[in-house]
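Missing here: one protein chain of the complex. Every other protein chain is in place.
Labels for the chains are A, B and C, by order of writing; each one numbers its residues from 1.
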Amino acid sequence: MQRFVARLRQIDGDLPFWQRMTSERARDAMAAALLHDVGHGPLSHLFEGAMPGASKHERLTTRILLDPDSEVHGLLSEDDPSLPHRVADLVMGVHELPYLANAVSGIFDVDRCDYLLRDARATGVTYGDYDLPWLLRSLRFEPTEGNVAPGLAIDGMKGITAIESFLLARLFMFQQVYFHKSTRAAETMIGHILRRAVQLVEAGEPIPARLPALEAAAAGRAPTLHEYLELDDQVLLTAIHAWEEAKDPVLSDLCKRLRARALFKTFEVGIETDVAADEALAIAVEVARARSLDPAYYVSLDRAIDTPYPAAQASSSAQGPAGPHIESTSEGRDLRVIFPDGRARDLGDVSFILARLRGQTLERTRLVFAAELRDDLRGALLR
Amino acid sequence: MQRFVARLRQIDGDLPFWQRMTSERARDAMAAALLHDVGHGPLSHLFEGAMPGASKHERLTTRILLDPDSEVHGLLSEDDPSLPHRVADLVMGVHELPYLANAVSGIFDVDRCDYLLRDARATGVTYGDYDLPWLLRSLRFEPTEGNVAPGLAIDGMKGITAIESFLLARLFMFQQVYFHKSTRAAETMIGHILRRAVQLVEAGEPIPARLPALEAAAAGRAPTLHEYLELDDQVLLTAIHAWEEAKDPVLSDLCKRLRARALFKTFEVGIETDVAADEALAIAVEVARARSLDPAYYVSLDRAIDTPYPAAQASSSAQGPAGPHIESTSEGRDLRVIFPDGRARDLGDVSFILARLRGQTLERTRLVFAAELRDDLRGALLR
Amino acid sequence: MQRFVARLRQIDGDLPFWQRMTSERARDAMAAALLHDVGHGPLSHLFEGAMPGASKHERLTTRILLDPDSEVHGLLSEDDPSLPHRVADLVMGVHELPYLANAVSGIFDVDRCDYLLRDARATGVTYGDYDLPWLLRSLRFEPTEGNVAPGLAIDGMKGITAIESFLLARLFMFQQVYFHKSTRAAETMIGHILRRAVQLVEAGEPIPARLPALEAAAAGRAPTLHEYLELDDQVLLTAIHAWEEAKDPVLSDLCKRLRARALFKTFEVGIETDVAADEALAIAVEVARARSLDPAYYVSLDRAIDTPYPAAQASSSAQGPAGPHIESTSEGRDLRVIFPDGRARDLGDVSFILARLRGQTLERTRLVFAAELRDDLRGALLR
Partner (left out) sequence: MQRFVARLRQIDGDLPFWQRMTSERARDAMAAALLHDVGHGPLSHLFEGAMPGASKHERLTTRILLDPDSEVHGLLSEDDPSLPHRVADLVMGVHELPYLANAVSGIFDVDRCDYLLRDARATGVTYGDYDLPWLLRSLRFEPTEGNVAPGLAIDGMKGITAIESFLLARLFMFQQVYFHKSTRAAETMIGHILRRAVQLVEAGEPIPARLPALEAAAAGRAPTLHEYLELDDQVLLTAIHAWEEAKDPVLSDLCKRLRARALFKTFEVGIETDVAADEALAIAVEVARARSLDPAYYVSLDRAIDTPYPAAQASSSAQGPAGPHIESTSEGRDLRVIFPDGRARDLGDVSFILARLRGQTLERTRLVFAAELRDDLRGALLR
């Protein structure tokens, strides 16, 4: 956001004064960028999908920002009493200046720009790298008429490659990392573990480490903010460690497998098997039963979905129950490209690649199952 | 090619002995990789397109390799008298082992792998970078039956991203560098210069520096091999320097503009103007005449064409008269992807991106014209 | 180690057969590289220095490797019953082939080669980066006479820069990361915390989370191997979390400061103050007492020492009580450099930089103290 704001300040000289990146707006934008994910539960998006009755993290972010008792609220209010509300709005993509709203939540918002580079570096998947300085230099304001505040646009042919490369880097990270079979298998297992733990608590069965937020879920009530905030990655993973000693054989077994990295295996529907998803699941349920494994915890279907370049007026992505980086952006219009003579065109109309990817959805459907079912399933699915 | 051969040797253990990467084959492949472009005239592909009656560089490569008087022929023959012929065959993509033929000339031959990385580094266009080590590690041999020699294949989901990333890096380099408007404008100008010079020689008009290969062209005969080899980049550029002093005003003017980097300007048809290509050219011819510029040398159409991922049985690319890196590969089949259970699928069927790019052609058509025509043309073309 | 072994195999062809890198030796070397640090307690070197009576981690590595009940012993023995002993010897730098012993423990052993690159990447301190492929390509075997097994040597002028660059990268990482004031301050605090916790257990005072290895230390006995292995980073950090609620105000306060990143501050003796170390400590003790802080836990001296390029026959480095990466190598001789005509010279005699760094010791002595003492200390020390 710092680099984004610095770039906007280089190019906002032609805007009417009231549309420029003032110090106040820069501060609001920085705060929104820093705080937009404070509502996340443990293990980021995962928890939200896996925990019965969990709120969307955006709603929790808002709740934290607006709660007069939260430390964050206190610090923001000190600066300006209306700051918590303005930041909460920005986090939801609401702002009088479209270019600022889009920077917090949009097709190439600063969050995406940031996590791609960090995840690419951390995972060693260089495909996720892209040329951020070039992308920033490609930014322009869209020409507007009258008093209409401009959105962001991309500068000519040079900028098109910058945005293409960014969107493809993101697609590669989804293909190679976020939708990787091991990632999805581990997420599936954690989902099963949480579901099982809640079920046991509901049934009144004792489990080694009791988590207040989990008890709330089991009791059918929303956790208090304090209960929610206490449940960080550390606490959840320590609980999973402790649950290895649970009396319930399913909970104990799932936790032991996860911690020993004995991850579930997968068959990708349509690639590794020609059997349709529902039929494959039905087969797997039978195979699990024949092996005396509870199908509810040892086989499942996982659908991962992303639209790398949404057609205008469509939402950008949604990745099913346990997807990382679920984005709720709904953008009304395509990004505009500005050519030297001032002509503006829709990005999807002038990009060779994006014209062919526009509105196309990447979908990975996998049968996820305990490793010992593999041979039986191979026989049944690779006919 | 060294790295490619090293990789093949890691994986050829399962092949029958006669299909493996022997030392002899490695030597042949190294020689072919080193020598495949010795037939290039000055300024690489440019000369071939710009020079009236010039042979394809591949034909000249063959001619040099097989000429008993060439230094290269002598060195190869010393090692093995049949080596020049084998290398010449390999350069044309002919070899008993399809995987070796493809490595010299194919969808991701070592030449492409090499020039993309070097050009990306030299131009600073990081979009052209890709993960070569990962691509190499993704290589497998296609499973074959009986005594059929295998082609190369790609290993599972991991390999798909490697080849996608490579093909997109190549596309980005075409978009950003090889098809860049300044590159194409300069190439157009050099083409005009060569055409004018030949014409003057044909007409018996004296020009400052006379080049034997040019005289041959003017006389309607193919240059001797010696004449051709003497004409390197250095000699051609020195001649263009000298031609600044030519009496012919067109030749002199074009050379001065080129050396002062006063490049022709462009309008991209379909992007920067909605006027159709032929009509735009007709308008430009009129505009040039009105300005007393010879339309034959001061306006022209430039069409740059590339098919980043050819559909099976189609040729991979052809870039019009003055295109760099013209590749004449015709591959019969798509690359195969091998999944863990041994299933093989066509790359274009399992890649999200390539399924959408298969057989699609990138085309940039530009009106190229002297800078002083710009304002008149803008008025006429941007109606 | 994989890359090192691969390089040795490229150059061992001229050695007598019994001195080459056989598959068995490669396996031993890989095992030693993987296992050389299994003896580390939580937070690596830190624990060893901070825990009263703790063994050197190398001794614990040996104990684990040779313990018939350890999982690691079982796996190695399965392959070859004498493997655990051979690996334990290698970890201690003992092997019939000097070049292999040095690769596990020496001036540029694979551990150093590895941690520098990983730490440089993880911390973003690019100074710690060096050209590993070049360094590997520079490796040669020292010429030897008779049946003497060769050590490693460096190839001519090109290799000198490779090893200079490596040693300087290591020095930069010590200066910028391992000896960073915040790193050392945090380590000092953890040392105080552990010492206090052991003391409280000795005194029979209850503390929230009891760790068996700590109880053993308090009881004056060595922990069992099981007790030691149970104490990983996770368990220790969770205990420190729990100790925030300890009744002992010192333990509780130190843990709260550490977790809130309220790190102790430092003055570097000789740079930031001209007062001698012991005198500075005496002053700080008085200042702490005047503020009612127990000087035993709120002020201390920290000495960090490293010899980047030891003179021959000296030990390479030793970093005081809490130093990271303590290396106990004692090398009898300097590395040799081989010139094209076969002459061999000592590295320190032919390197411009290393001749000037040979045997020189980097020393950082710092007064470490609670932040609230800063102003008083500044007055007293910056006279």
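FYI, a contact is a pair of C-beta atoms (placed from the backbone, for glycine too) under 8 Å apart; a residue touches a chain by one contact, two chains touch by 3 or more.
Note that the coordinates shown come from a computational prediction; the quantities given were computed from them, not determined experimentally.
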item	value
Contact residue for the chain not shown (choose from C:47, C:99, C:141 or C:172)	C:172
Candidate in contact with the missing chain, chosen from C:69, C:145 or C:341	C:341
Positions on chain C contacted by the hidden chain, ascending	126-127, 131, 134, 157-158, 160-161, 164-165, 168, 171-172, 175-176, 181, 268, 271-272, 339-341, 343, 345, 350, 352-353, 356-357, 360, 362, 378, 382
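The rule is short, and it goes like this: only the chains that are shown with their structure count from here on.
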item	value
Intercentroid distance (Cα basis), chain C paired with chain B, Å	54
Multi-chain contact residues (two or more partners), chain C	none
